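Can you read through this structure? Questions will come right after.
A single protein chain has been omitted from the complex, and every remaining protein chain is retained in its original position.
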Amino acid sequence: MSGTRAPSDGRIDRNRPLSFTFDGRAMTGFAGDTLASALMANGVDVIGRGIYTGRPRGIVAAGVEEPNAIVQVERADGVSEPSLRATTVELEEGLRVQSLAGRGRLESPGDAVDAGRFDARYAHCDVLVVGGGPAGLAAALAAGRSGARTILVDADTELGGTLLGTRDELDREPALDWVRAAAGELAALPETTILLRATAIAYHDHQDILVAERRPDARTEGRLWHIRAGQVVLATGAHERLIVFADNDRPGIMLASAALTYLHRYGVVPGQRAVIYTTNDSTRTAAAELTEAGIEIVDVVDSRDGRAVSGSEGGDRLEAVVVDGERRGCDLLLVSGGWNPVVHLFSQSRGSLRWDDGLATYLPERAVQATHVAGSANGVFDLDGCLREGAAVGARAAAEAGFGDGRPPVMPAADGGTAIGRVAPIWFVPAPEGETAEARMFVDLERDATVADIRRATGAGLASIEHIKRYTTIGTAGDQGKTSGVVASAVAAALLGQEPGALGVPTFRAPYVPISFAFIAGRDRGALSDPIRTTSIQPWHVAHGAVFEDVGQWKRPRFFPRAGESMDAAVLRECAAARTSVGVMDASTLGKIDLQGPDAGDFLDRVYTNGFAKLKVGSCRYGVMCRVDGMVFDDGVTSRLADDRFHMTTTTGNAAPVLDHLEEWLQTEWPELRVRATSVTEQWATVAVVGPRSRDVLAVLAPELDVSADGFPFMTWRESVVAGLPARVFRISFSGELAYEINVSTWHGLAMWEEVMAAGERFGITPYGTEAMHVLRAEKGYPIIGQETDGTVTPQDLGMEWVVSKTKPFIGSRSHRRAENRRPDRKQLVALLPLNPDALIPEGNQLVAAGTDLGSRPVPMIGHVTSSYRSAFLGRTFALALVRGGRERHGEAIVAPLADGTTIEAWITDPVVVDPDNARRDG
Amino acid sequence: MAELRRSPLEGVALGDGFREVPFLSQIDLRLNPADEGARGAVESVVGPLPLVPNTVHGGHDAAILWLGPDEWLVVGPPGSAADLERQLRDTIAAATDAGPVAIVDVSANRTTLELDHPDARAILAGGCSIDLHPRAFGPGRCAQTLVARAGVILWQLDDAPTYRLLVRPSFAAYLAEWLTDAIPD
Amino acid sequence: MAATPSPHLPDHPAHLWRNPDPKPAYDVVIVGGGGHGLATAYYLAKNHGITNVAVLERGWLAGGNMARNTAIIRSNYLWDESAAIYEHSLKLWEELPAELDYDILFSQRGVMNLAHSLGDVRAGQRRVSANRLNGLDGEWLEPDDIARICPIVNLSSDVRYPVLGATFQPRGGIAKHDHVAWAYARAADALGVDLIQGCEVTGIDVADGRAVGVQTSRGPISAGRVAIVAAGHASLVAAMAGVALPLQSHPLQALVSELLEPIHPTVVMSNAVHVYVSQAHKGELVMGAGIDSYNSYAQRGSFHVIEHQLAAALELFPIFARAHVLRTWAGIVDVAPDASPIIGPTPVDELFVNCGWGTGGFKATPASGWVMAATLATGEPQELARPYALERFTTGALIDEHGAAGVAH
Partner (left out) sequence: MLLITCPHCGPRDEVEFRYGGQAGVASPADPEALDDATWARYVFFRDNPKGPFAERWVHAAGCRRWFDAVRDTVTNQFLDPEPRR
């Protein structure tokens, strides 16, 4: 016989039927059912198959420890989720459930992105109570009444824990009446929060507990709580264990407590003729309760009487068990092999465990964090004891958090209670036919692993539980060995001739229950997966069809194509405009740092390779920074605003790292320097006006400003009004052209850009993006940090001895004198001119000496291309490259072997290929 | 010039319960609080500096926020920064016993979002790890912290609670989208 | 060739190793019974005939990083020195199943490294070009090629960081880490090497500047040569002999999903968003994240690393949304300033180190053991190991695998 729905009883809502399908068969359950209880009530025996053996498997448990009933669930909205435990899925209308043979399926709901939405919540409390059973409720009441900020989390849909599945009484009233009253009181406490359907999945360092809350009717499907708790009470309960004997995996064999839970909570009669097989007192009332439900009790087999079940018979459903060599017909075997306190979170918190012989299991021993354990999680199994310990621990936790006097509140008295007494464990029942039956003695049902597997592992020489776990895969499935871990350890110990607690258990890993990737990713998806940073001029770029590139978190215009124009054509056009007339680009993303203080000049002398202390007010200077190891870290132009004030610029990507670097040296090495560094990156928008007509544009915009070559020379800056806006204008150039960088308040960035465009219209002013910017600077041999450099390049390698002081120390100066950094064959920056002026060497391509044999491997490489472009100005291609001893090779040929087997030959030249005399820039 | 200014969230549709307060004046002050000359000079202009970390003197219209043991942010109404900076520089220059004070106009370096929503705490707790419970964080408190992936100066104005979030312009659209998306159920 | 993914694992051999008590003296004592230590012992015995060797393991064999990595194998490193040693390793991998007669589930399903920015593209092209000239199988993939090889990668231009291309090494892949370690252990044991577990080294005996033995929790053991092959704990062991190593130990986190039907046919890495993922033989997704910033021996990291990793992973692989995290864990990686290993002699005679493998340790296992064995056999650095000498930090001749992924713009 299979399970049936009882005519009454249970905490389901029989007025709310819900339809669902299982492997295509239409079924009905009720609100309040789990998928497992509904399946059982519909007479389903086989929910899945053993992953290796293919043997039929039924429902074993009623909670997260279920090893068998694992299914694929498709919701009405089309979302399909693999590998869910039917025992933890709340039944809802329209579920389409499929059995699985060990592996789940990932499916996209059509072409649509998964509609599921999850979020996160940070929370802080004085006392966190995990588990809303009797011990947890008592603890929460004690803590909550003290005024402590208390959070109670419970994985179930309602509070009560095991009481939901028993008929226990308190003060001679149904225990659930007390639960209801306690829940009501807690809900009314202003500083107490109750989270239901909320599973604590991880206990990290510093009292950081992750709680996954399922929210079936909310806008977010789930919420991941990050709870920082002053004190933590773990009232996480215990899982009943199976007993290992031959063919112990047959549908109809289930945990005793689970069977009673199905009966009392869900109104499901799990079978008709039952044998109870127990090792302890927790099944004491089971027979009476089953009898009351009309189930015939065939036998009660108690290990403490020296009796044992050694085998089972049947097909897809249990038909009989073998008790002390005799066949007993039954369709239900209720098993209680003892109890495993749920110590997962305690262990994750680094608490230590100890073996307890009386309970034949591991118990919490010593906490490392502010962790308290109460109730059956602590080995206390009687209801009275759970309430008393819960109340005591809750009060103590609150007191340690500074609330209340630590005295526990009075709890109601349990009538009788459900102590388990001493456990007489049976790790596995020997079979009459000997060891051959061990291949049918299942230890880990989810991994289909048996006593035979463990015997093989120990026989191979393995003596560590971690090795045995890996050899057998026991404990590695989704249930993480909740029912099997202690048994496996004890079986292995027995086979090795050791005591049951000798081997310990494998490390408990977070999460306590499996949690979906989407649940953890939360809202950090799509547009919110990472900030998109844009400048104040972005609306113009978008309106004018810019193509963007990602530069860190920034989106920067790469080029501005006209209709039908290719990137190459657009970039050539943009470059030509800058070299022949005037171009404009948005340089707002450059890092900017305001440095103030009497020692600012000295400070810059120490952080830049060149000198700044003597820079005149009103002047600008290019500088290079190195790391302590002497490698180039960043570069930029720094201008003196006043005797005690500088305006530093950094590369876009290094804006934050450079500020951090400056603060680090200021705060930790040179606190005596009176310098303050403040980021002004986003205070200023920067519009670079570039080209021979840039002066004309500026003259139009700033009529009061003397823009003549003598009045506003190269590498100086002016404070001025430009287009009616207060501005700082820097005459600096990253293109080799006459150029100005106009800085205005970010509020004015777009207005300034528009004014520049209007003023430049008569000169054909052309906006350009990062690509043209890269070409223009490359033509001048200006390196880009991160493109010409890769953390292994010194300023000398870049041909920048001129920027490296010989007379003063700076960060990294000592490293430049190390042997390796003085080698003449270091890779040095050069330009390459392909013999074929149309041939473009791919960026990144490696280089070999002319005449190198390319027919064998490895081919000796002497450098690589860092940048490669078509130059509008030169009417040809060119590249920058780092080449071994490159400075001595000017005029030599070099070869780039391409991926397709062809080669490009090029001449090595000085890195400056346009206007080496700087006549254009200085014009 | 007001017509030429654009705030970072101009034209951006924002969710209920929050709005941009654009163009506030902001001056970053750096000085050693033990330097009585410098502190006296500064305080003669802006009023007492909050010396307790993460606290604020003042309110909606004018306030000083503690940013670090030697750093404060002076917030004022739009258009007041230039005068204030000049006044500070003049006063410090005249104070012969004042050590160095760094003064930087950072008005455009951050914009301000004001969150006035009954669930403001919960919304922020969706991405901000600091404890916003009234016992821990109330009116007159500020903190430099993270909300989701954006750095902010978080500042509680009143018991409502109303919060201000000062954020870099380039992160403002992200933060606004995050807040709009966060309005809880 | 790629084995067809199947939930079935091959049976392990019925005998793996003896569990001998330590002898009073060995020619070579290897401190550390991880993959590298076991491989070193095996090649000492097999290539050099040196079998009077003990491998001392504090816990259980291969229970450190070998048990905690994501089992990715590739050799497509940028620098010549790196490519040489990792390619030697890959060649050894290709022979390993037959040589060790153990199904280590070595699957050459290819390793793809995604580029999300123009800088990534440039760096990827540079690496592929170097790989090809060094004789490695490196390819550059355009998005269409990526779709062909791994259809589940999201190649939409609407994602936050669109995929612009990828490097690909077809010979790269994965293997089953425990099987690899046990295969080496079994083979070394069979050749006479003593694998001694539960034996913690508490001191290194140095006399006249020469290492002569070790103190252990199971008594003193004298040794002709001592090799420290202890991964995350290398600097602690070396310190026992007064040798300082430029290493910092950090957590490196990883996670695994439940068993899933085959969906992910290759290995995909994305340094830019700190994700790497493959689907192991039984069907679980195995995923690694970035290194936690702080020093730690805790074998656990901080959860925000996992949160970032999964958010990034779902941008790349939306279909993973409903896969479940089953377990998370961390190894302890020892990282040198240039992110390259340190192999060879130390200032103490007869004391050798092999450490600093950072995130590259698993794939290097065969070559690491090979070159270390040769170094121990001759007392001189093996040719491939020579660039990895401790002295490079003094001369400045670093092999900067950090810098090779320069990210500033």
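So that you can tell them apart, the chains are marked A, B and C in the order they are listed, and the count of residues begins at 1 in each.
Rule of thumb we're sticking to: a residue touches a chain if its C-beta (ideal position, glycine included) is under 8 Å from a C-beta of that chain, and two chains touch if they have at least 3 such contacts.
All of these numbers come straight from a predicted model, not from anything done at the bench.
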item: Full-complex contact with the absent chain, from B:Ala102, B:Ile130, B:Leu157 or B:Leu179; value: B:Ile130
item: Among C:Gly59, C:Pro97 or C:Pro246, the residue in touch with the chain that has been omitted; value: C:Pro246
item: Touch criterion as defined above, residue of A:Asp660, A:Glu719, A:Glu801 or A:Asp825 at the omitted chain; value: A:Asp660
item: Residue of A:Arg49, A:Arg818 or A:Arg876 in touch with the missing chain, whole complex considered; value: A:Arg818
item: Hidden partner interface residues of chain B, rising order; value: 53-54, 67-69, 71, 129-130, 143-146, 151
item: Absent chain, residues of chain C that touch it; value: 233, 235-236, 244-249, 293-298, 302-304, 334, 337, 393-396
item: Where the missing chain touches chain A, by residue; value: 204-208, 226, 228, 350, 368, 628-629, 660, 663-664, 667-669, 809, 813-815, 817-819
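Following the convention adopted for this analysis, only the chains that are shown with their structure count from here on.
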item: Inter-chain centre distance, chain B versus chain C - centres from mean C-alpha coordinates, in Å; value: 48
item: Centre-of-Cα separation between chain C and chain A, whole angstrom; value: 22
item: Chain centre separation (chain A, chain B; CA means) in Å; value: 31
item: Chain C residues counted as touching two or more neighbouring chains; value: none
item: Parts of chain A lying in touch with chain B, wherever the complex brings them together; value: 119-124, 149, 218-220, 226, 228, 523-524, 527-528, 530-536, 553-554, 594, 596-598, 644, 674, 676, 678-684, 724-725, 745-751
item: Parts of chain C lying in touch with chain A, wherever the complex brings them together; value: 7-9, 12-19, 59-61, 63, 67, 80, 84, 116-119, 121-130, 132-135, 139-140, 159-162, 178, 197, 257-261, 263, 283, 298, 300, 302-303, 306-308, 310-315, 318-329, 337, 394-398, 400, 402-409
item: Of all residues in chain B, those that touch chain A in their complex; value: 1, 4-8, 23, 28, 30, 70, 99-100, 102-110, 122, 125-131, 133, 135-136, 148-150, 168-171, 173-175, 177-178, 181-182, 184-185
